[in-house]
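Presented below is the structure to which this report refers.
Apart from one protein chain that is not included, each protein chain of the complex appears where it belongs.
Entry: chain A
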Amino acid sequence: MVENSNAPLIEFKHVSKTFKGTATTKEVHAVHDVSISVDRGEIFGVIGYSGAGKSTLIRMINGLETPTEGSVKVDNQDITQLKKEPLAQLRHKIGMIFQNYNLLKTATIYQNITIPLKLEKIPKDEIQQRAEKYLKIVGLWDRRNSYPSQLSGGQSQRVAVARALAHEPTILLSDEATSALDPETTSSILDLLKDINQKLGLTIFIITHELDVVKSICDKVAIMEAGNVVEQGRTIDVFTGPKQEVTRQFLGSNDLAGVPASLLAETQKHNHVLLIKFIGNEASIPVIAQLTKQFGVEPNIMAGSIEYLKEQPYGKLVISIENNDQYDAEIQYLRDKGVIVEEVG
C-alpha cells in the first residue's frame, strides 16, 4: 500500500446500499447516506442493534458488498472501481475476523494459518516463519497441531486473529468478533486487539452491538440505527456529550447510576437533582466542595460511577441540591469548572 499519512485510510462518502426485493422479499435499505472516515492507526467502532446495517457497512470495505450509491475508498483506491486482481491484492492487506471464527475444521491450527498463505503463493519458508510468529503473538503456538474442535471459543478467535495477521495486513476488520464469547474471554480478545493495534500499528474497524467493546478499545465510534449513522466522533466526546436521543439511549448516558425512580421522585419534591459527568478523576469531588464553599449549599451525593473509556476515566455523579434562589448561578459555576451538568427532569 502507498503510504500517505494525511489522507484517511478508509473513507465512506455518502454511501447507500439497497438490496433489491424479490418476489418474496421486500426491498431493504441497509445503509443510507453514510459518510465515515477512519485514520491510520485508529480503532474505529460502529455500534448498533442487529439489523442496523453494520454488517453491510463493514463488508463494503473489502468489497464483499458493493454500494449502490457513493464511494468507499481504502488507501485512496475506490474499492468499487477495482478489477479482480487489484481487488484480490487489496484484500490480502485487509484482514477480517468473524463472530463464528470461520476456521477450517478439517485442518490443524497450523494449517489454518498456512493454507490461505499457500493459496496466495507465498514462499514456503516465509509461510513457516509467519505461522510461528503470529501463533506466538496470539499465544497458541503450543496448540498448533490441535484441531479447531479441540479449542475454546476464545482460542478459536485467537487463531482467526493469527490467520488474519499472517497476511500482514494494514487493516483489520472485526465483525462481531466477541459477540459469541463470555465477558472474560471478550476482554482478553479486546486486549489482544488493542495490543496489535499498538505494536503492529494496525488500523482496526470494528462492528459490534456490545457497548463494552466500544468503551474499552475504540478511539472513535459511530452509532448506527436503521441504516443511518446518527452520531459519530471521538468515543469520549460521544459518551460525555451525546447529541441525539438515540445515542443517549444506546449509550445509557442518562441512566442515573442506579438511583431508584421512587427515591428520585421523593427527592425532587424539595431538591434539584443533577447529573454531573466528568472526564478524569480529579475534576469532580473538589468542584462540589468548592460549590459548598462558594454558595453555602450542601449537595448530597446520591450515586456515582466511574468507567474507563480506553483507559480514560469517565465519571458520573448524581447529586441533589436543596431548592434555593441561587440555583442558576450554582449550575453556571459548575459548568465553568468544566464539568457537564444536566438537571434530571
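The working rule: a contact is a pair of C-beta atoms (placed from the backbone, for glycine too) under 8 Å apart; a residue touches a chain by one contact, two chains touch by 3 or more; residues count from 1.
The rule we apply is simple: contacts and distances are computed from a predicted model.
Choosing from "phosphoenolpyruvate--glycerone phosphotransferase", "Imidazole glycerol phosphate synthase subunit HisH", "Carbon monoxide dehydrogenase" or "Methionine ABC transporter permease protein", the protein name stored in UniProt for the chain missing from the display reads "Methionine ABC transporter permease protein". Set against the missing chain, the residues A:I94, A:V238 or A:V273 yield one that touches it, A:I94.
Only one residue from A:P116, A:G154 or A:G233 touches the chain missing from this view: A:P116.
Residue A:N102 is the one among A:S71, A:N102, A:T185 or A:N228 that touches the chain not shown.
Residue-level contact of chain A with the missing chain is found at 62, 64, 87-92, 94-96, 98, 100, 102-107, 115-116, 119-120, 147-149, 167, 173.
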